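All protein chains but one are shown in place.
Labels for the chains are A, B and C, by order of writing; each one numbers its residues from 1.
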Amino acid sequence: MGKGVWPFVMAGLGLALLAWGSTWGLAFAPREAYMGEVQRIMYVHVPTAWNAMLVLTFAFACALVSLLRGGWRWDARLEAAIEAGVVLSGLVCIQGSIWARPTWGVWWDWDPRLTTTAVLLFAFGGILALRQFVDDPVKRAVWSSVAVVIAYVDVPLVYFSVRWWNSLHQLQSTPETVSRAFHWPLRINAFGVLFLLIGLVELRARLAFLRREAESAPPPPVRVAEALGGVR
Amino acid sequence: MTTLAVETIGLSRRYGRRWALSDVSLGVPAGSVVMLAGRNGSGKSTLLRVLATALRPDHGSARVAGHDVRHERDQVRRQVALLGHHSFHYEALTAHENLEIAASFLGRPCDPGLLARVGLEERADDPVSSYSAGMRKRLALARVLLQDAAVVLLDEPYGELDPPGFALLDRVIAELRSRAATVIMATHLVERGRALCDHALLLEEGRLAWSGEAALMPAEAPGGSARA
Amino acid sequence: MNGASAGVIQGGWEFVVAAYVASAVILLGYAFSVFWRYRRARSRRDTAL
Partner (left out) sequence: MSQFVAALRKDLLLQWRTRSQLVAVFVFGASALLLFSFAIGPNAAALREFAGGFLWLALLLASTLALADSFESEMAQHALEGLLLLPADPRALYYGKAVANLLQLTLLGAALVPVMVVLYDAGTARVPALLGIIVLGAAGLSAPGTLYAAMTAQVRARNTLLPLLLFPLVVPALLGAVKATSLLILGDPMGQLGAWTMLLVAFDAIYWSLCGLVFERVVED
């Protein structure tokens, strides 16, 4: 896997952008007409939600490549993307819950997007657990790829079923009625989380690659490696 | 140059940090009966399972009955029958039903006399869960005969069999030889192996330590210690 | 409901702060856990070579 320090730089840049976007959103952005201060949670909630979905889409891509073409690099990236996806989805649910409290008076608002994120949190959390219990690296790679493909295909179905199921209870809340003045901090934070994410996923992938190397036997005897031109 | 029923080049397979099979290159002429000797854990079962496409190799290649074990698995499977440690049966079903199911997947009628040949005719309709280890081995043997394969891989076939079972197995091997099938038998019974087999292969820690005429295999080879 | 549509939500700063603190803790916490685990794996592998 890569050796460069660029992931650290990327993560640092991401954190800087997040600091900038957050202070802008907290201190300088005008108060929203109806929701008042609570609307400022959007500047961190919406970017996290976008990036959570993005990294899970990346996990889906890694799973497809890992299934069709194989290669340990992609399995390492898959593990990194799943873990980051679970962390971000968890964060999105926490933010959504904190936002729902003052807005709707309850800790959980059955908004289709938020509920879908919660379902994804448990689905991908289960896949992380699956990876812990499978010892054979090849089976672990294939099975978790299959599970990611199956869980990802489910997302639109979960979203629509929750939206129909929820449409009777209350009008669909549209949290980010974001007018022009507000979207700058939101956009900055979105790139902030994205850069942080790219750096972390790359580092976590290298970690997964190192672990698998340590877990598997040293490369085959020299004669075989030469004969096969160093497979992999 | 006689055609080779089984040929491997640098065949390797690992479990975690251990190389169960490392860099095994061998050739087995078609129609020959070969003894595979070696201590416990020397890689005998792993080699047989890789040749039967039950296990994928990590490195190297193997061709069985003219087909590659990685890329032409179905063709290999049509030509190969494996008698393994596991009897491949459904415990809840009877011997007869198990053979019927195997035959239905093979697309062949199930020869009714098969169970009689392996001495299970009076227990044919009892569930396999009530069978002793020896009877399960006989049923597994019947399943191998049902497949009528060109290459037959026997992993410790004499284990759990009683003396009549030994005689039965000798007859089966003779019959396989007479129809020019290739047989690779992993066994600890060196004397019996020398008597029945033309060639012999000796594995040590996953590596091919010796190969040649069965009769010439060193009596006290590291693996050949068990006295029947 | 407590005034969501009736008018501006009063106060609410404590929820905003809670959301940002939670986000910071989780994002920074995960970042440091990845850094630390990666460094430990790198050092273990370097000693093993």
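One rule holds for everything that comes next: a residue touches a chain if its C-beta (ideal position, glycine included) is under 8 Å from a C-beta of that chain, and two chains touch if they have at least 3 such contacts.
In this text, all values refer to a predicted model and were calculated from it rather than measured experimentally.
Every shown chain touched by the omitted chain in the complete complex is listed here: A, B.
From the set A:57, A:161 or A:216, the residue in touch with the chain omitted from the display is A:161, counting the whole complex. In the complete assembly, the contact with the undisplayed chain comes from A:127, out of A:56, A:80 or A:127.
Listed residues B:102, B:124 or B:209: the one in touch with the omitted chain is B:102. One chain is missing from the display, and on chain B it is touched by residues 52-56, 73-74, 77-78, 80, 82, 84, 86-93, 97, 101-102, 104-107, 127-128, 136, 143, 147. The chain not shown here touches chain A at positions 67, 119-120, 122-123, 125-127, 129-130, 133-134, 139, 142-143, 146-147, 149-151, 153-154, 157-158, 160-162, 164-165.
Assume only the chains that are shown with their structure count from here on.
Between the Cα centres of chain B and chain C there is a gap of 58 Å. If you average the Cα atoms of chain A and of chain B, the two centres end up 49 Å apart. Within chain B, no positions touching two or more other chains are listed.
Within the complex formed with chain A, the residues of chain C that make contact are 1-2, 4-5, 7-13, 15-16, 18-20, 22-23, 26-28, 30-31, 34-35, 37-38, 41-42, 44-45, 48. Remark: chain B residues 9-10, 12, 14, 16-19, 22-23, 56, 58-60 touch chain A in the complex.
Put simply, chain A touches chain B in their complex at residues 135, 138, 215-218, 220-221, 223-225, 227-228, 231.
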